[in-house]
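Heads up, one of the protein chains got dropped from this complex, but the rest are sitting where they should.
Think of it as A and B in the order they're written, each chain with its own count starting at 1.
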Amino acid sequence: MDFLDKTALEIGGLIRQKELGVVEATRHALERIEETEPQVNAYIQVLEEQALAQAGTVQKRIDSGEALSPLAGVPMGLKDNICTKGIGTTCGSRMLEGFRPPYSATVAKKLEDAGAVLLGKLNMDEFAMGGSTETSWFGPTKNPWNPGHVPGGSSGGGAAAVAVGSAFYALGSDTGGSIRQPCSFCGISGIKPTYGAVSRYGLVAYASSLDQIGPMGRSIQDCAAILSLLEGHDNRDSTSVQRPPLDFSRSFGGDVNGLRIGVPKGYFGDGLDADVKEPILRAAKMLESLGAVVEEFDLPIADYAVPAYYVVACAEASSNLSRYDGVKYGFRSEAGDTLQDVYYNSRSEGFGIEVKRRIMLGSFVLSSGYYDAYYKKGLQVRGLIQQSFQHAFEAYDMILSPNAPTTAYKLGENISDPLKMYLGDIHTVSVNLAGLPAVTVPCGFGKGGLPVGLQLIGRPFDEPTLVRAAHAFQMQTDYHKQHPQLAKGGNAK
Amino acid sequence: MQIDDKLIAYLEELSRLRLSPREQEAAKVQLGDILTYIDQLGELDTTDVEALSHPFSFTNFFREDEMRPSFDRDLMLQNAPQQKDGCFKVPKAVE
Partner (left out) sequence: MTYELVAGLEVHVELSTASKIFCGCTTAFGGEPNTHVCPVCTGMPGTLPVLNKHVVEFAIRTGLALNCSITPYHKFDRKNYFYPDLPKAYQISQLYLPICQSGSLEIPGAANKRIGIHEIHMEEDAGKLIHDPWDDCTLVDYNRCGVPLLEIVSEPDFGSADEVVAYLEKLWEILMYLGVSDCKMQEGSMRADVNVSVRPVGSSELGTRTEMKNMNSMKAIHRAVTYEAQRQIELLDGGGKVMQETRRWDDNKDASFAMRSKENAQDYRYFPEPDLLPIKIDTGWIEAIRSDMPELPEEKRSRYQREFGLPEYDTQVLTSARELAYLFEEVTALCGKPKEVANLIMVELMRLMRDSDTLPENLSIDAHKVAALIRLITDGKINRNVGKDLLDKIYHSDVDPEAYVKEKGLMMLDDDDLVAKAVDAVLADHRKSVEDYKGGKDKAFGFLVGQAMKALKGKANPQTVNRILREKLER
């Protein structure tokens, strides 16, 4: 069986039809992990014993006739900022090295109930702050299409694992593009759900009003199936929305006739690399040829999304990360004797420089004297951005754009220029600020064979329409079926 | 936006972080650049625009006043860097 060619739903189907055992699928995945990890470093922790034991349990449940989800028995990975009871959850940071939460995130429990098999915890930028997975305390993840390049971030581990086949799907988190951009850089599909669609309980918070957990997989159909398992109101998360489940029943017919797709002119200016622009515009043409109405338009205020995002995200992060003080859990420095020493030293030694930078920026924009000009202003600009999208959605059903201005850049290229890194978020952050859903699917390749992803942004809770368009695209293309060839040892096919 | 030593020291104190002298110099430049970049938000007219703490305007989510069993103490202390007598332990907190 060629596992690399199978989607999660296909594997789930084979398991349900008893053509494949859960333990067998899990073993394969574990072998693939062993094969690829030396080059890719997608995982912070691999749970070999536990995964096999869990696989056995799931197999028993299936054998006993228990009705499980279409993804039952499929091995997957969780980004390491999603709490798993009794299992190390580090957020890619020294600060939480060794931390074992006494509870699981709601999404982790939902997947476990649905029969998923947890292979391990996936690498990420420290506390989800970054776009390249280079700030992880556990070393960077490499892009399997070219290991000298970044996989994107902050959910780089998940994107790389799915791309290289060391997980059939992964859960990531997206605060400013952290699912979409790595999916784009690694040539896989992903969804950032509408804010509040998926419970944040158990997701270690970065920016509370922006964070969402979402699926990363081999096809948009896989991602929709995963999202259906994750979504729903949670009494433990006041910001999760009470509404009926997302209805994907009409998302897989391939019909995009009459769908109105807007293409913001501002996203296609000089800042966009030609080798990204081309595949994106070709994809737009493809959708047009399928019957969609594709049109250029102006999305005002979009330029201000990045500064507004960094103000809001860093402010919330600076507060969310204050709890890491060496008192109750996590890293405590040996240096010093006083209480203040515990605070200063534990935090200074436990956090990396990017996290420290964002905390300080956040403290600044909230500090008295600057609050109105920065934080309050940022929240107001958020309102303007939301209005801008609302206006756009009067004319269009969705907005088409790149996920990033470039393909995956080289490791080390941007890490010492934070502002340059931040500017790379230009296509993704406005979506989080407005709370909107967005999907990404691979749509081509740029220089050096590095993948390019197409982003579709939709109205709140209109994931089904986005999936419909993305799936129609995938029915006509095979970018999502292509896999990276790892140099030595890791054979793609 | 110019960042001076005094501001860096103040931000370190608010955040309970200590940067090395080299990191402080780098921070002055980087934070300065970032804040200058952020200053462009001042170009936008936001009079009468509501400051949005949440993307959507939902209100009123409550739970009923029902007591639920607390967690086992050993489990809660399991990740504690230092503990004593069932408590988290820190150096003396001076009032």
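Note that in this section contacts are C-beta pairs under 8 Å (C-beta built on N, C-alpha and C of every residue); 3 or more make two chains touch, one makes a residue touch a chain.
Fair warning: this is a prediction, and the values are worked out from it, not measured in the lab.
*Asks:* Which of the displayed chains are touched by the chain that has been omitted?
*Replies:* So, spelled out: the chain left out of view touches A, B.
*Asks:* Kindly state which of the options B:Q2, B:T47 or B:N60 is in contact with the chain not pictured.
*Replies:* Checking each option in B:Q2, B:T47 or B:N60, the one touching the absent chain turns out to be B:N60.
*Asks:* Of A:I87, A:L203 or A:V439, which sits in contact with the chain we cannot see?
*Replies:* Candidates A:I87, A:L203 or A:V439; residue touching the omitted chain: A:L203.
*Asks:* List the residues of chain A that touch the chain left out of this view.
*Replies:* The missing chain touches chain A at positions 81-83, 89, 91, 96, 99, 101-103, 105, 200-205, 208-209, 235-239, 315-316, 318-319, 322-323, 325, 327-329, 339, 343, 363, 366-368, 371, 375.
*Asks:* Mind listing the chain B residues that contact the chain we can't see here?
*Replies:* The list for chain B reads 13-14, 16, 53-54, 58-68, 70-71, 73, 76-77, 84-95.
In the analysis below, only the chains that are shown with their structure count from here on.
*Asks:* Could you state the distance in Å from the CA-based centre of chain A to that of chain B?
*Replies:* 23
*Asks:* Under the definition above, what is the set of chain B residues touching chain A in their complex?
*Replies:* Chain B reaches chain A through residues 7-8, 10-12, 14-19, 23, 27, 30-31, 33-35, 37-38, 40-44, 46, 49-56, 58, 61, 63, 71, 75-76, 78-82, 88, 90-94.
*Asks:* How about chain A: which of its residues touch chain B in the complex?
*Replies:* Residue list for chain A touching chain B: 98-100, 102, 195-196, 209, 235, 238-239, 241, 301, 304, 307-308, 310-311, 318, 322, 325-332, 337-345, 347-348, 351, 353, 356-357, 359-361, 363-365, 367, 373-374, 376-384, 386, 418-419, 422, 433-435, 460.
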